[in-house]
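The excerpt is restricted to a subset of chains, each kept in its original location.
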Amino acid sequence: MIIQYYVGSAQEQREEVRAKIREWGLRVRSSTGEKEESSDTQIHVDNVFGNVKDAHRREVETFDCVKAVISIEGVPQNLSRVRRGGRHTVTLPNPHGGKPVTLGEGAPLAIIAGVCAVDRDHTLPSHQMAKRSGADLNRGGAFKPRTSPYDFQGLKEDGLKVLCEAREAVGLPVVSEVLDVRDVDLFMKYDVDMLQIGTRNAQNFELLIEVGRTGKPVLYKRGFSNSIDEFVRAANYIMEQDNDNLVLCLRGVKGIGSSFRNQGDMDEIVYLAQLTDRPIVYDLSHSSGKKSAVFRIGNMAAAGGADGLLLDVHVSPQHALVDGFQAVDSEEELTRMIAMWRQLHELTVGIP
Amino acid sequence: MIIQYYVGSAQEQREEVRAKIREWGLRVRSSTGEKEESSDTQIHVDNVFGNVKDAHRREVETFDCVKAVISIEGVPQNLSRVRRGGRHTVTLPNPHGGKPVTLGEGAPLAIIAGVCAVDRDHTLPSHQMAKRSGADLNRGGAFKPRTSPYDFQGLKEDGLKVLCEAREAVGLPVVSEVLDVRDVDLFMKYDVDMLQIGTRNAQNFELLIEVGRTGKPVLYKRGFSNSIDEFVRAANYIMEQDNDNLVLCLRGVKGIGSSFRNQGDMDEIVYLAQLTDRPIVYDLSHSSGKKSAVFRIGNMAAAGGADGLLLDVHVSPQHALVDGFQAVDSEEELTRMIAMWRQLHELTVGIP
């Protein structure tokens, strides 16, 4: 912890802070005695060493003479690209008849496409269309977190059944969102290949722990308004369960003045790829909320360094139970998009 | 649903939208034939009637000719001040030796004060200090949602025990945060008087449902970045469980450029009080994160129309397990604050 005092703060005030720090068993080293500190615009900075906790930092912040406190903790250990010696991949074994799928540096761009909400009639044809167009995984929501209780909440267990039956026919692994710690067993029973944690549950830490414990690949979405620091710290709840199969997913954030459903955060692809060792997926449909923007947004994410792209598709969007409006429904268009995204990904591989 | 088309959009484009709407079994009424619509800057607007769903609205938004879509649903039914004939109160019976406590219009300003995280040594004296200073309820966290898994996570069941033992001695009802649907029974076992849902779980709808089902008074905090509309809609998950004991709690939001831990949202007190029938509590400590701001922030919330104020207190902040820095620790100061807040509340009662 580094403490920066206000210019003009009194010596006694600063000493109070230091006394408190020593009380906690920590050591303080003050930047005094410097020539530039003897002037009228004297700068006072303390370095604090020892087992510094958030609580310490926060208490120090409350002293009137303190201008700022800076943490000197490292990047959360499990995710650091530097500590882990480069970036890593996550592989879905796919025991359901198809090929394993790998996400991450060195692997081809992974396309995750499927229905937003599983329905009985269109999940299979939609997922077949996705496969023919070049997708690697199918997504489909059986449990839907809806802002209002009066909205459709998903087919629940029936949805998992439909999703996994379609998987047998299609041959691609499936990813589906878990909302409740009590449902995790159900997802295991149906052997869902990858468990998704959605943006509304990004800080539902109990859920992160339970999902992490399964050892299954996890697609973890950034919270609506979480900073990357909050996102990465919380991701450790998953990895701390001895689960190395974590994939980070960006999906737009709350912003001021955005023209889209959410404000795109594709620039964070670059940041995450430099900071962590985790594969990164960008969600094209939920960030923009506009089908007409999906192609271009996908271009950006692919050329920006994403390891995977996620999008909603539906053969009959007008019958989609949720968010049909943003689903791509033309196989020809989808095929063209995926080909372009793969081309952009290959072209830009290796750019730092 | 009302559809506004772009000026200059083509007739055929608009007809496509209308065809789709009729396909869904809805009726469209177009604002055509008006004099001002025959000009070059013709305005086109459709009214859509029937069982309009979010999915419809969203799909309509994706048409290129559509400028905007506006929902014409009413305010969520359960919370509407107009529909419910004024504002309502929530009463905590307090079977533990003290008086019942009522929050809401007509009742005195309720003060909820206690430790942020329950600890073994300071919870009782802190809650006694709060009572002597004039508080009506004690708060104390046994389960703590922390951004990182490496931070202290609360004493858990032991914390509930400590909290409820202190209650016997103090005589005030207690409120404590539930993080996990599987813990709800435990809260019932200890007969916690009011269950809190925290900001990180504001859209953990499964938790809202389970907590709602208990019938217990609920203190429901706004999510970090939820709009009031999202907040109020989600609140219906609780009330839909036949639970009328819902209290809404504002606690600051994520903002750009705020000087405090969060950006204060006390202006929403005014909005919520005009819109809903629910009692409103403002969290002084977690919004500002600065002990030195608590007095003034409390003044604002009290004079602004809050029905209750929540704050952290601790007899020995340097030993607090979480957020000690923001806890008020002086009984004299706390007594003065509460007296002032009550005075401001009384003085401003009845202002619309």
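The letters A and B name the chains in turn, as written, and every chain counts its residues from 1.
Going forward, a contact is a pair of C-beta atoms (placed from the backbone, for glycine too) under 8 Å apart; a residue touches a chain by one contact, two chains touch by 3 or more.
Everything numeric here is computed off the predicted structure, so don't read it as measured data.
A.B. asks: Quick one: how many copies does the complete complex have, if 2 are shown in place?
C.D. replies: In total, this homomeric complex is made of 4 copies.
FYI, only the chains that are shown with their structure count from here on.
A.B. asks: Working from the CA atoms, figure out how many degrees chain A turns to land on chain B, in steps of 5.
C.D. replies: When the C-alpha atoms are superposed, chain A turns by 180 degrees onto chain B.
A.B. asks: State the interface residues of chain B toward chain A in the complex, per the touch definition above.
C.D. replies: Within the complex, chain B touches chain A at residues 20, 23-24, 53-55, 58-62, 64, 76, 145-151, 179-182, 200-201, 203-207, 223-225, 230, 233-234, 236-237, 240, 254, 256, 289-292, 317-318, 320-326.
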